[in-house]
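The following block contains the structure, expressed as structure tokens.
Just one protein chain is left out here, and the rest sit where they should.
Now for chain A:
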Amino acid sequence: MIELEQVSFRYQNEASHVFENLNLTIEQGEWVAIVGRNGSGKSTLAKLLNGLCLATSGVVRVNHTVITSESKHQVRTQIGMVFQNPENQFVGTTVADDVAFGLENLAVPRDTMIKRIDQSLEQVDMTAYKNHEPSRLSGGQKQRVALASVLAMQPEVIVLDEATSMLDPIGKEQVLSIIQELHEQLDVTVIMVTHDLNEAALADRVITLNEGTVWFDGKPREFLEKGDQLHEVGLEPPFVTKVYQQLSRQSITVTQEPLHYEELVDELWRLYLKT
């Protein structure tokens, strides 16, 4: 569980706060998407969770441990992060070495380490690339290896900071479907910072930040129901949401706010056209 209590944060030498008295609880096993315009505090929030940034005042707790400069190293073993740029996260000369790196730092015994490397590469479907050079992989493959490195640490929380924004459509889909699987199979908490609202619609919960405050916190469908109000916080409703708005104006509605075009079309068929 992650708890933020009255958290304020200001970068050194900056006059204004990114957050003031922010309160937020994320339960173990939740999949949360964090959305908001550039500079709204999304990445800072991600950094507060693993001690890359420390709260100026207030408390950030991960599984009841308060994050401080002393405890942050221990907390990092429970929170794995994957960043936007796949190039920046590699240290090893082979994929396996790379996954081993974090484990070596934790002084995990060798046979456990080998087992965990194999297991995590299997989870991201990269076993065949075990002895490949990371720099030769495609973007999607690189992010999957970055994800494997995180999984090998058996974290309770995985934070993805725009981890798919540099990927082509196929790479993106690979990474998202692996996250979906992990989330279903393991009881891992997923926190995903993203600008892609179609991606956010996959989560259990959407938190929208605006100028350092929580503008919305709820289910993806309720989030999309906001429609044009999303513009106020720098977001653009997805194509399907805009189409559904037009249909609603003509009193053509379906049972719930559609998350995806297939869902909308299928519902229209079921409710209006099926004989």
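We adopt the following convention: a contact is a pair of C-beta atoms (placed from the backbone, for glycine too) under 8 Å apart; a residue touches a chain by one contact, two chains touch by 3 or more; residues count from 1.
In this section, contacts and distances are computed from a predicted model.
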Chain excluded from display, named as in UniProt, from "F0F1 ATP synthase assembly protein I", "Sulfide dehydrogenase subunit alpha", "Secreted protein" or "Energy-coupling factor transporter ATP-binding protein EcfA2": "Energy-coupling factor transporter ATP-binding protein EcfA2"
Touch with the omitted chain, as defined above, among A:56, A:71, A:85 or A:154: A:85
Residue of A:62, A:153, A:167 or A:201 in touch with the missing chain, whole complex considered: A:167
Chain A residues touching the omitted chain (full complex): 11, 13-14, 36-39, 42-44, 84-85, 87, 138-140, 162, 165-171, 195, 197-198, 231, 234-236, 238-240, 242-243, 246-247, 250, 252, 261-262, 265-266, 268-269, 272-275
